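Mind having a look at this structure? Questions to follow.
Let's turn to subunit A:
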Amino acid sequence: MIEIQDVHKSFGALEVLRGVSMTVNKGEVVSVIGGSGSGKSTLLMCINGLESIQAGRILVDGTDVHGRGTNLNQLRQRIGIVFQQWNAFPHLTVRENVMLAPRKVLGKSVDEADQIACTKLRHVGLGDKLDVYPSKLSGGQQQRMAIARALAMSPAYMLFDEVTSALDPQLVGEVLDTMRILSAEGMTMIVVTHEIAFAREVSHRVAFFKSGRIHEIGPPEQVIGNPREPETAEFLKSVL
Partner candidate 1 sequence: MIETDFARTDLWFMLQGASMTLALTFWAVLGGTVMGFVFGVLRAVASSWINALLGAVLDVFRSIPLLIQFILANSFKSIVGLDVSAFTVACVVLAIYTSAYCAEIVRAGVLAVPSTTRRAARSLGLTWWQDMRLIVYPIALRVSLPSWVGLTLGVMKDTSLVLWIGIVELLRASQVIVTRIQEPLLVLMLCGLIYFLMSYPISRFGAYLETRWRDDD
Partner candidate 2 sequence: MNYTFHWHQAFQALPAMLGGALVTIEVAVLSMVIGTVCGVGLALARNTRNRLARGFATVWIETARNTPALFQIYMIYFGLGSLGIFVDSFPALLVGIAFNNAGYLAETFRGGLRAIPPTQVRAARSLGMSAPQAFRLIVLPQLFRTVFHPMTNQMVWAILMTSLGVVVGLNTDLTGITQELNVRTFRTFEFFVMAAVIYYLITKFVTLSARLVSARLFRY
């Protein structure tokens, strides 16, 4: 499980996370909603050590992410993350994009990695685009490739950072479908998103972020359907 304990994070003088605490259990899907600049994306990047924290702790299966002796490269094998910008490696085909990390980080043989890649790519619906270069794919397809790429490492946890925000509306659906499948399979996920309906449908819990803090967290029926905090209600009114 992922334990986030009273985390504080600043960029210079600007404090972005002001005491965030949350626990995500195995098999849970937690959605994080909130306005821009509320610190949601930063939180995800702190979880896999891409960003440092000034105070508090983040424990992934008992390992302190920002601890002194922690091997971040190893830790990141357990945490998959998909960003808003899919960051396809342009010089590799779709298949090679997904095969790269299993080969170079997990040391798998070419055949093994190829099998894993093809399986994952078929899983996200890109089975017919294996030997194409990413530049030839749509945004939605590249994003699904990014998901497959993260899944190829068999992570215990998947973090999604507003993965549909940069997509054309008609491409959003295919990515959400992929995420639905993952959650149905029992993947532990933290999903930062603007898609409130999706969050309501798929999550076990929803957290509302504002000004670097979690204002409200609970089952979607409560947080989205019947919010306790006025800020939550105000936010939902502005987006729905």
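A word on the picks: all candidates are chains of the complex that A comes from, given by their letters.
The rule we apply is simple: contacts are C-beta pairs under 8 Å (C-beta built on N, C-alpha and C of every residue); 3 or more make two chains touch, one makes a residue touch a chain; residues count from 1.
Predicted, not measured: the structure shown is a model, and the values here were computed from it.
Only one of these touches subunit A in the complex, so go through 1 or 2 and give me its number.
2
Along subunit A, where are the residues that touch candidate 2 in the complex?
48, 50, 73-74, 76-77, 79-81, 83, 85, 87, 89-91, 100-101, 104-106, 133, 135, 146, 149-150, 153
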